[in-house]
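Complex shown without one protein chain; remaining protein chains in place.
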Amino acid sequence: MMRVHSANFAVTTRGKGTYEITDEVASVVAASEVRSGTLTVFVRHTSCSLIIMENADPTARRDLEEFFERLVPEDTSYFEHTAEGGDDSTSHIRSVLTRASEVIPIAEGRMALGTWQGIFLFEHRRAPHRREIVLSIIGS
Amino acid sequence: MMRVHSANFAVTTRGKGTYEITDEVASVVAASEVRSGTLTVFVRHTSCSLIIMENADPTARRDLEEFFERLVPEDTSYFEHTAEGGDDSTSHIRSVLTRASEVIPIAEGRMALGTWQGIFLFEHRRAPHRREIVLSIIGS
Partner (left out) sequence: MMRVHSANFAVTTRGKGTYEITDEVASVVAASEVRSGTLTVFVRHTSCSLIIMENADPTARRDLEEFFERLVPEDTSYFEHTAEGGDDSTSHIRSVLTRASEVIPIAEGRMALGTWQGIFLFEHRRAPHRREIVLSIIGS
């Protein structure tokens, strides 16, 4: 029978970087007992974001993080929105270039992720934060 | 009972910039009477896009807009697709770097947006346009 399964969890970050949340998300999918449907993962913030990324070799994520350091540098001279520091607009722009949500099909009771795909919270703030993740699963 | 609720509305833009549509979208969610589920917001164009962005301080959006001006400049010398002007390929590329859709969980009858999250149409064309937004809500 078609149904909606909702859940929330929080991620405590230690500052900038990528934090894998695949296992937490997979646990929610398993608990939902939905065999076939779609999962939406959503982050309730504008200074961190979600990505699906290679989850095997940590150097892949280091390169990604360094790329974003250079693409949207902190303390950019023309930024006006600096109330919360030199990482303020930087964080919002990095979030817009990635995503607040990831949507993943569920098949045979599991996320249809490829072998190397992991779900990561991408923290853009220098300081540690508590980040809220909302999940919505629809299926049968 | 699980159901689909569909809606459309148009946004009239005055040229390049970010236009908040959170209230229009929230009205559709309220009218749907869906308490728990997911909302998809979709823009039917390739020269504007959707973003979820900080909605309190307008300077945050000005910095974002300026960032995109520099990342994907108009009148870029190697662009071939200029039939509709120097903002033609620029608009398509800015759209690809952002999104045609945003997907947001619905909980307790409302979008599960964080305090500072707003939904914006990001218009990439210099000229005013009428932009069509399609909403699809699934839930119970």
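A and B label the chains in the order they appear, each numbered from 1.
Methods note: a contact is a pair of C-beta atoms (placed from the backbone, for glycine too) under 8 Å apart; a residue touches a chain by one contact, two chains touch by 3 or more.
These figures come from a predicted structure and were not determined experimentally.
In the complete assembly, the contact with the undisplayed chain comes from B:92, out of B:61, B:92 or B:124. In the complete complex, the residue from A:11, A:52 or A:121 that touches the missing chain is A:52. Contact between subunit B and the unshown chain involves residues 2-4, 6, 38, 40, 42-47, 71-72, 76, 78-81, 83, 88-89, 92-93, 95-97, 99-101, 103, 132, 134-136, 138. Residues touching the missing chain, restricted to subunit A, are 2, 36-38, 51-54, 57, 59-60, 62-64, 66-67, 71, 97-99, 102-107, 112-117, 138-140 (touch as defined at the top).
As a working rule, only the chains that are shown with their structure count from here on.
Between subunit A and subunit B the centroid-to-centroid distance comes to 19 Å (mean Cα coordinates, whole Å).
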